[in-house]
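Reviewing the structure listed below.
Yeah, one chain of the complex is gone here, protein chain that is, but the others are all in their spots.
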Amino acid sequence: MTKHDVAGLQQRLVEFAARRDWEQYHTPKNLVAALSVEASELVEIFQWLTPEESARIMSDPKDAFRVRDEVADVLSYLLRLCTVLDIDPLDALAAKIERNETRFPAP
Amino acid sequence: MTKHDVAGLQQRLVEFAARRDWEQYHTPKNLVAALSVEASELVEIFQWLTPEESARIMSDPKDAFRVRDEVADVLSYLLRLCTVLDIDPLDALAAKIERNETRFPAP
Amino acid sequence: MTKHDVAGLQQRLVEFAARRDWEQYHTPKNLVAALSVEASELVEIFQWLTPEESARIMSDPKDAFRVRDEVADVLSYLLRLCTVLDIDPLDALAAKIERNETRFPAP
Partner (left out) sequence: MTKHDVAGLQQRLVEFAARRDWEQYHTPKNLVAALSVEASELVEIFQWLTPEESARIMSDPKDAFRVRDEVADVLSYLLRLCTVLDIDPLDALAAKIERNETRFPAP
């Protein structure tokens, strides 16, 4: 269990953007572009690694920091997008898992 | 407030993958690739829209469904990655917000 | 050697867009988004494959068609971008190879 929750972090991101007058840049179109750029920065860490090397990435402290940092960036833009579009990300995921249970029946 | 929590959804995704014997595919390298592909599916929805059209995306029920569906896919692979690499996504984001407060001081 | 050349294909893409009145959508910002979406559609083909399976992709005619089709889409948006921004793609690449010869000296 974590002491942070999604709604609280979304609120901090709202205040972070508002204080810097960045809300004008945070159109849905721009936020999805930024999200995809951050996702690619995660890919960049792994792009030349073998599957086995990729599984050991967290054993190097510098790589581990970088991965955590990029995971945070992806989550940050995903939550900003959800705030701007009034989407509940956890409800959306729960609904998708249910659709996937039907789409890919377990053996 | 939502009735779902991140740890619970991560657990459901663990079970979903395990029952289908998909864990073999879920190397960190493959998961970040899948994450970036899903992020691009979000971009695809917005790619030809003006900023103003992008802000109205949720007013069309079909588009709204598609956006929610792709948000769920991005979150799904992000949480799978966090499980596989033993990263707490909310802690990672809280730490990043703190670093950003220093990096981009509010006026 | 091929009978097609880059300048001729760029001209065909100009005419293709003009006849459909699509030039209004082809801002540099939209074209780079579309380019990244097509690049991700290539990634999607390979995302769950092992390195070895990825090396054999062209042995299946359906996969081979899909790869060629996505390669064409990536090249198509890259050339449209170059036309719109008045960049010579082959000159840009030759210049980059020269910079890389200095940056990564051969042993």
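Odds and ends about this structure:
We call the chains A, B and C, going by the order they appear; numbering starts again at 1 in every chain.
Heads up, the rule we're going with is that a residue touches a chain if its C-beta (ideal position, glycine included) is under 8 Å from a C-beta of that chain, and two chains touch if they have at least 3 such contacts.
Note that this is a predicted model, so its numbers are computed, not measured.
The chain not shown here is in contact, across the full complex, with A, B, C. Residues 33, 36, 40, 50-51 are the ones on subunit B that touch the missing chain. Residues 25, 30, 33-34, 36-37, 39-41, 43-44, 46-48 of subunit A touch the missing chain (whole complex, contact as defined above). Contact residues of subunit C toward the unshown chain are 1-2, 4-7, 9, 12-13, 16, 19-20, 27-30, 32-33, 35-36, 39-40, 42-43, 45-46, 49, 51, 54-55, 57-58, 67-69, 71-76, 78-79, 81-82, 85-97, 100-101, 104, 106-107.
Please note the rule applied: only the chains that are shown with their structure count from here on.
Residue numbering shows that subunit A and subunit B use the same positions for more than half of their mutual interface. Averaging Cα coordinates per chain places subunit A and subunit C 27 Å apart.
Subunit A and subunit B, compared by their mean Cα positions, are separated by 4 Å. Shared contact sites, meaning residues of subunit A that touch two or more other chains, fall at 33, 36, 40, 51.
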